[in-house]
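One structure is given here, and the rest of the page talks about it.
All protein chains but one are shown in place.
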Amino acid sequence: MRIGFYPGCSLEGSSKEYSDSLFAVAEKCGIMLEEIKDWSCCGASAAHNLNHDLALALPARTLALAEKQGFEEVVIPCAACYSRIAGTKQEISNNVATRKKIERYIDLTLEADIKILTVFEFLQKYIFPVADGHIVNKLNQKTACYYGCLYSRPKETAALEQIENPMEMDKVMVKAGATPIDWAFKTECCGAGFTMSRTDIVAKLSGKIIEDAADRGAESIIVACPMCHVNLDMRRPEIKKQLNKEINLPVLFITQALGLSMGIPADQLGLNKHYVPTDKVVTCIVKKEA
Amino acid sequence: MARIGVFICHCGENISATVDVAKVAEKAGKLSGVAYSVDYKYMCSDPGQTLIIDAIKEHKLTGIVVASCSPRMHEGTFRKAAEKAGINPYFCEMANIREQVSWVHPKSDATTQKALDIVRTMVEKVKKNTALTPIKVPITKTALVIGGGIAGIQAALDIANAGHSVIMVEKKPSIGGHMSQLSETFPTLDCSQCILTPRMVEVAQHPNITLYTYAEVEKVTGFVGNFEVTIRMKAKSVDHSKCTGCGTCWQKCPSKKIPDEFNEGMGFRTAIYSPFPQAVPNKPVIDRDHCNYFQKGKCGVCQKICPAGAIDYEVQDEFLDVKVGAIITATGFDLKHADFFPEYGYGQFKDVIDGMMFERLASASGPTAGEIRRPSDGKIPEKIVFVACAGSRDKAKGIEYCSKICCMYTAKHAMLYKHKKHDGDAYVFYMDIRAAGKDYDEFVRRAIEEDDVHYIRGRVSRIYEKNGKLIVKGVDTLMNGDPVEIEADMVVLATAVIANQDAETVAQRMHISYNKHHFFAEAHPKLRPVETNTAGIMLAGACQGAKDIPETVSQASASASKAIGLFSSNEMTREPIVAVVNRQAPPNFTSCTGCMLCMEVCPYHAIEREEMKDRTGNLIKVAVKVNAGLCQGCGTCVAMCRNKSIDLQGFSNDQMLSEVMALLNS
Partner (left out) sequence: MHEIIPQHPAGTLKSQMEEATGVIVSHCYQCGKCTAGCPLNEEMDVRPNQILRMLQLELPGYEDKILSSLSIWLCLACDTCYSRCPQEVKLSQVMDFLRQESIRQHKVNPKAKDILSFHKAFLDSIKLNGKLHEVGLTIDYKLRSLNLMQDVLLAPSMMAKGKLAIFPHQVQNTKEIAKIFKRISEGTKE
C-alpha cells in the first residue's frame, strides 16, 4: 500500500530536521513515504481565529488532493496539521451541507474517508514490526515525552488513549532504550501560536514545562510537534529570563531519538540544527547488548 | 336485552372545555342498547357516584360506561359503585375521553366526535361482558430481605418484630454493609458502629429471622404472596455449627497479604478471615481465590490447628429453595474510585483517595486506628483538599445526577480532620452545598464557622504530584474566577454514588425495572416510592438511588410496612384479568390440541400441561391450563393460539372485535 505524507509548512522550513529524521528512519526500515502532490497549508493556528469556513477549506483541499491521488492513509507528523486536518475530516463527514459548501469553495470533491496517522501511530504500525532488527543502540537516558495539546485535545480528534497521561511516545522511547519519566506537564500547553506575537506567554508556559522535566531528572525532552519544538528549543533565551535560570535540556523530535537508536548519524537526523546543544544526548548512547 | 347506562364526566373543565359533553351524552343516549345517558361535572365525586348508583337501580341497567379519565385513575371507583348498585363490577367499563381526547386535541367537532366514537366502542364491549369474580390467592407470610446493610437490617427487624418470619440473604461474610465501614455519622457525629452493631446482633439473635451470609439469590419465580426463591449458599469452607470464632485460624493463616476490602485496600487480611472484629456472624470463611490450599494444593494449616475441627475443604456451593410472600430488595450501592478521573491522576497518586477510604482512616477500627495518616508514607497531612461532586453532576463522565450524600459527608470529613489536627488546613472545593435535611445546614455552617474549614466555590481542573505534594489546580468563582493552586498533602474526592456492578443482573433476576444508571425503579416516583412495578417486591436504601442513613432507614421501614400490610390477611384478591383455556363436555374436554406453543411464549411460566383422563384413569387427551396465580393477563398466549382455545377474561377476542366493529361501522 502507498502511504501518503503531508509535511506541512513547518517541516519544509523551521523544522526540516523533523522531516529529515522521519524519512531517515522510514528508509532504514524499508518503508516508503510519498508526499501528497501540490499540498497546501492547513491554516494552522491562524485560520480558525478569523474564519471558520477557511479553517475547513484549507485542510479540505489537501484531503481532496490526497484522495484524488489514491492514498488510503496519510501520515501527518505535525500536531497542528494533524489536529486541523483530522478535525476538518470529522466535521465534513458528519455534515453533508458543510461538505457541499466546502467542496464548492475548493472546487474539488471529497469523501473524507482517508485514514490519518499521527507520527506515533505510523511508528507503531509500520516501524515497530521491523524495528528490532534495526535498533542497535540504547539511548540510555531519562526522557520526558511531551505531547502538548493537539494530540490530546479536543476529544473528538484525540490520538491518545489516556488523554491526561498519554503513553504512546513513552512506548517508542522504551523501544529506543530510553527511560521515559513520569511527569506532570505531558499535555500542558506550550504557548503554541504565540511564538511570534506573545513571546512572553510562550516563555512562561514553555518555561514551566522545561522546569518540571528538569526537576524530575529528564536528560532530554521528546516532542512530536514543530510548534512545541520551536517554543521549547528556540525560545530558550526568553525562557531563561522568565525562570531566572538556564536549563540546558535538549529537545528532540521523536524520530530523531528513534533514529539515534538505529545508529543513524546525528547530522543526518538534523541534530545540529537545534539551538540547545544535543551533544549530551549523543554521549549517553551505548551499544545495545545482543 | 342489554340496558346500558352512559355517564359523561366534565372533569371540571378538563373535558368539557374541549369536548361538547352534552352532545356526547345526547348522542350516546340514542345508541342501540343504551337505556340511559347523562353528563355531570364530577362523576368521581360522591354525588357523581350516587347518580350512577341511583341510575342503575332506577333504570334497571345491566351495564355501564363511564366516559371520563384513564381506567388507571378511577376504574376501581366506578366498579365499586356498580357493585354497590347490585351489578357485577365487571359490567362497568371506562371510555377514556380525557387523556385520549380532551388533553391531546383542540376544541372542535372532530374532538367531540372522537369522544363519542370511544364511548360507542365501550358500549359495544360492555354488551359482551360477562360476570367475573376476583381471584383469591393464599399468602406465604415470610419475607425475603436481600442485603444485610442498614436498609436490610431495618426492614428485617421491622417485619420480624411484627411477628412474621424473615429470611435475610447477604453476599458478604458479614452483615453490616457500608455503614459498618463509616467512622462518625452526620449531623450528630455519633459513632457509626456504636449505633449499628446492636442492630446487627439483634438480627442474628431474632427468633423470626433466618440469616444466610455468604449467600446470593440465584433465581426468583412466582408472584406476590407466592414467590419461590433459590438461594446459593457459597461454600464457606468452615462449618459454622462447629466453629466457635476463636480466631486461631486467621492468626496462623500464611496468606497474609490480601488487600483488605473492609479497609478499602489500606491494609491486609488473611485468606481465612472474618471481615472485621464486630462481624455478624463473627465466624470466618475461606476466600478460595487467595487460599494456598485451593490455589496451589498445599497448606492446610487452618484445618490442622482448628480446635473445633470446623474446617472443611470439600464442601461445595449449596442451593436452597424457599417460599416467600414478599421480597425487600436492599442490595446497596457502590462508589466510583479515584481511578475514574483522568484529570485527577487515574488513581495513580496514593494520596488522592475517595470518601470511603477517608472513613476508614478516620475510624477507630481502621488501619490507622483513627489517626488521619496519608496512605503513601503514613504522615499526618498538614493540608487536605476535599473535592465535592467528583464524578457526580458530570454529563461528560456519564453521571448527570447528584449523589446527594457527598455535601454532608465532605463537611463531616473536613470537621473530623480539624478535630484531630487542629492546626491543619482543610479546603473544600464545591459547586453548591446541598444540605437540606434536618439539622444539616447547621452542620455545614459549623464546619465553616467553628472548625474553620475553607470552602471554595469552584471545580478542580487538575491534580498532579510534585515533590511529595499534590498540586490542586482549582478556581474561586466567587473571586472573579481567580485561579487557586493549593499544595496539599492529601486529596479526598467525594466520588459519585453508583449502582452495584451486578445491579442489572439482580434486577433481571427479580423482574424489576431499573434506570439507565442501573438504580432500581420505584413504581411511582411520588406516590409509590418503595414498591417496584412487580407486586410484592419492595425497595429499601441506596439500590434505588443515593441516600443517607436516615432516609435509608425510613424507606426500609416503609417497605417493611408494605410487607406487613400484605401479610395482614391470609389471602389476597387479584383482578380476574387472566387467560383461560376453554372447557367442553367429555369426550372433547377442550378445543385445545396440546400444541404447547402458548407454553413457550408465556413470559410468566403460567401455562401448565394437563392430562385428561377417563374414569378408569386412561389418558384421553393432553391439553394446557392456566395458573391464574401466575398469569399477568398480557395476552401473548391468546395471540399464539392457533384455534382460539385460549381467551383473556375481560378482554376476550369477542369483546375486542365488537369494539373494532363499532368503530368501523360508525
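Just so it is clear, A and B label the chains in written order, and each chain counts residues from 1 on its own.
By our rule, a contact is a pair of C-beta atoms (placed from the backbone, for glycine too) under 8 Å apart; a residue touches a chain by one contact, two chains touch by 3 or more.
Remember, predicted model here, so these are calculated numbers, not experimental data.
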item	value
Among A:110, A:173, A:192 or A:239, the residue in touch with the chain that has been omitted	A:192
Which residue of A:68, A:134 or A:153 touches the chain not shown here	A:153
Residue among B:89, B:152, B:424 or B:458 that touches the chain left out of view	B:458
Sole residue of A:41, A:136 or A:167 that reaches the chain not shown, by the stated touch rule	A:41
Touching residues (missing chain, whole complex) on chain A	9-10, 12-16, 38-41, 43-55, 57-58, 61, 101, 104-107, 149, 152-155, 158, 163, 188-189, 191-194, 196-199, 201, 205, 234, 272-275
On chain B, residues whose C-beta touches the chain left out of the figure	343, 389, 393-397, 431, 457-462, 473-477, 480-481, 483-484
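Throughout what follows, only the chains that are shown with their structure count from here on.
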item	value
Between chain B and chain A, distance of the C-alpha-averaged centres to the nearest whole Å	53
Interfacial residue positions of chain A with respect to chain B in the complex	162-165, 184, 212, 215
Partner chain A, residues of chain B touching it in the complex	342-343, 345-346, 348, 462, 464-467, 471
